[in-house]
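Removed: one protein chain of the complex. Kept in place: all other protein chains.
Right, chain A next:
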Amino acid sequence: MRKLLLVLLACLPALSFAQGFQVNLEGQKQIGMGHTGTGLLQDGASVFFNPGAMAMLPQNYIQGGISPLIFKSVFNPSGSNDQFYTKNKIATPFSFYAVWGPKSNWWKFGVGVYTPFGGLTDWGNQWQGKYALESLNLKAIYIQPTLSIKLADFVSIGGGFVYNIGSVDLTRAIPVSDANGNDGQARLKGTGHGYGWNAGIFFKTESGITVGIDYRSKVNTTIKNGNAIFGVAPSLAANFPQPNTFTASIPLPSTTSLGFGFYPSKRWTLAADVNYVHWSVYKVLAFDYAQNTATLQDTYSPRNYKDAVSLRGGAQYAASDKLFLRAGGGYATTAVLDGYVTPEAPDANRYYFTGGLGYKLASRLDLDVSFEYEKLLSRTQTNIESQLSGTFKTHVYIPGVSLAYHW
């Protein structure tokens, strides 16, 4: 009769998805120039940046690149001198493009495989926010077959279908101790897929300025029957039934881009891009467990993101026929409102600088390297759900390299 209901609120893992997960690393030449490219004709990366520009590319391309990314966050809890750091883990966003069309014809076909969203954050199991998150490995790989058509010498259009393979692997401590005083552990691991599209238009104006407009649609990615693995003290096992699965749906937001290319001299290329990311689609995050108990309820977390804007600029200087120097930078506003910042990707307004080098190893083979330094402005927050209170600060370091063969 000594009734006891074990209601352990707020110990349920849920995935938070943030702007920090948008990975802007889709081509080494473009990264070097501040990740501009919607209004330029650089290489096969147009499959991503603007399918409309593809038909205007003077050559055919096969290219691949990788950008090992180090995401270094620190958290200082409010009223404390502690500084908790994310572990040194290297994420590997990559891109692969192939673009082909008959020489000097009015169409080109292309395929892109790239990673527009992802995150790798590991705070470890000893930090203050371990009940909010220990680690997260999130990946989205887009596969995009694309067709582009030249309507006239000055305008071309293109569009592609996007298939997304998404995966998530999240761990979090559960605040119930076992007999040895160790926390319980939750792990959510699953894969899912989604569909979308990417379309753009590209103009060469009479003044020589090139203009591109691109729209990448929302991709609703649904993870079905992911594994929900709970490790708790044996006496609580009935509260966290095993095996269990979860279903969650993540809307990867749409992006509208407008880009310009300027060519003040033979050696110089200047570019500017504006991106509008429709994060406001992200209202709630719902988690549905296949087996519920009084302790393990489905979760429904409000996110209420707002749309975000990024401004980018970059320049390329052809130092010789073989060597290209690039530099750029940008500023992006956060999509996350105050009170909703979470340790998955502690989001904030951010700015970044990039630099790059291109070298023609052979007449048909380009080697491109880039480096990006990104700084998220520090943000002091109390999360409305977890009450985790403190200051996040993040630096991101991204070297990158790619090879492109063109003919």
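Definition applied: contacts are C-beta pairs under 8 Å (C-beta built on N, C-alpha and C of every residue); 3 or more make two chains touch, one makes a residue touch a chain; residues count from 1.
The working rule: contacts and distances are computed from a predicted model.
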item	value
Record-based protein name (UniProt) of the chain missing from this complex, from "Pyridoxamine 5'-phosphate oxidase family protein", "Solute:Na+ symporter, SSS family", "NADH-quinone oxidoreductase subunit C" or "SGNH hydrolase-type esterase domain-containing protein"	"SGNH hydrolase-type esterase domain-containing protein"
Of A:A98, A:V176 or A:L296, the one touching the omitted chain in the full complex	A:V176
Touching residue (missing chain; options A:V162, A:A308 or A:L388)	A:L388
Interface with the unshown chain - residue positions in chain A	1-11, 70, 72-83, 85, 88, 126-132, 173, 175-181, 232-236, 357, 359, 367, 369, 371, 373, 378, 385-389, 391, 393-395, 397-399
